[in-house]
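Every protein chain of the complex appears in place save one, which is left out.
Which chain is which? They are A and B, in the order written, and residues in each are numbered from 1.
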Amino acid sequence: MAENNGTTIIVMSGEMDKVMAAFNIAIGAAAMGKETNMFFTFWGLKAIQKGNFTGKSFFGRMMGIMNRGGINRIGPSQFNFWGLGRWMFKQMMKNHHITPLEELRKTAMDLGVKFHPCQMSMEVMEINAEDLIPGVQGVCGVASMLEMADRSRQTLFI
Amino acid sequence: MAENNGTTIIVMSGEMDKVMAAFNIAIGAAAMGKETNMFFTFWGLKAIQKGNFTGKSFFGRMMGIMNRGGINRIGPSQFNFWGLGRWMFKQMMKNHHITPLEELRKTAMDLGVKFHPCQMSMEVMEINAEDLIPGVQGVCGVASMLEMADRSRQTLFI
Partner (left out) sequence: MAENNGTTIIVMSGEMDKVMAAFNIAIGAAAMGKETNMFFTFWGLKAIQKGNFTGKSFFGRMMGIMNRGGINRIGPSQFNFWGLGRWMFKQMMKNHHITPLEELRKTAMDLGVKFHPCQMSMEVMEINAEDLIPGVQGVCGVASMLEMADRSRQTLFI
């Protein structure tokens, strides 16, 4: 592992597309042998909470993303234009309500990506350690996050 | 102060949660003795404008954030789930309509974080230097911002 050549990703967003991008970059970095740390803060904590990526709530979240991106507002043509709706439904069918996010997250962890929950966010949002998926590191403050970032070649805020 | 080990934060977002994250990271970096620069552009300029964080407008902004995050749309259960609504109201009560953001901003400045307003955004949005809080640096272009970034170990776009 090259020194001071890591990748640090601060995940503040809770939207599925942003979280997906974060995991994809983390997987790529870990696969290249880089020290890879993800720091989950605010809405990003959703990505490492138990039971967040499956079942009914997943459906709701997916719809939420589409609304946010404004896709629904501009009618079905845009919807088809991006082909994203179709793709998502295809994926959902294939995966029987298990989203690819869950698999991406597992792959990242298997490759040695470290998941750090932000201490302050945990306190503010009243989330406990037992609400998080297994394998997550202990709570982490901004100072520790910045120490990781100082060992990194790139630090992304997502 | 270690050389070329600074932290540069480009603040383009005007949402309270993003601005809060930006100030928290800046405070952490400055506390570690890192050269810390914040570059406020577009909506981010709101964070260093006079009279933006208090009174009636603060209430409106907070509601705006909740709408954007979609929290209101999915009903009060989610609202409670995050516990954020409760926390915000508690804070508001405690602080008598003075938001923690203002204190974070002051702490950052006290620790030596430099606040740079983006020149182009100021012109486009017709904001004058006297509309900004005291203690802000002179207007700053992209080239100067990139020079700070070149002295930094991490540059975040928030």
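The rule is short, and it goes like this: a residue touches a chain if its C-beta (ideal position, glycine included) is under 8 Å from a C-beta of that chain, and two chains touch if they have at least 3 such contacts.
Quick caveat, the model's predicted, so the values are computed rather than measured.
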Exercise. Of B:Met32, B:Met125 or B:Val139, which one is in contact with the hidden chain?
Worked result: B:Met125
Exercise. Among B:Met12, B:Met32, B:Leu111 or B:Val139, which one is in touch with the chain left out?
Worked result: B:Met12
Problem set entry | Interface with the undisplayed chain - residues on chain A | 5, 7, 17-18, 21, 24-25, 27-29, 31-32, 34, 69-70, 73-74, 82-84, 87, 153-158
For this session: Identify the residues of chain B touching the omitted chain, counting contacts across the whole complex.
Result: 8, 10, 12, 41-43, 60, 64, 67-68, 120, 124-126, 141-143, 145-146, 149-150, 152, 154-157
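What we mean here is this: only the chains that are shown with their structure count from here on.
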Seminar exercise, completed: For the pair chain A and chain B, the C-alpha centroid-to-centroid distance in angstrom is 23
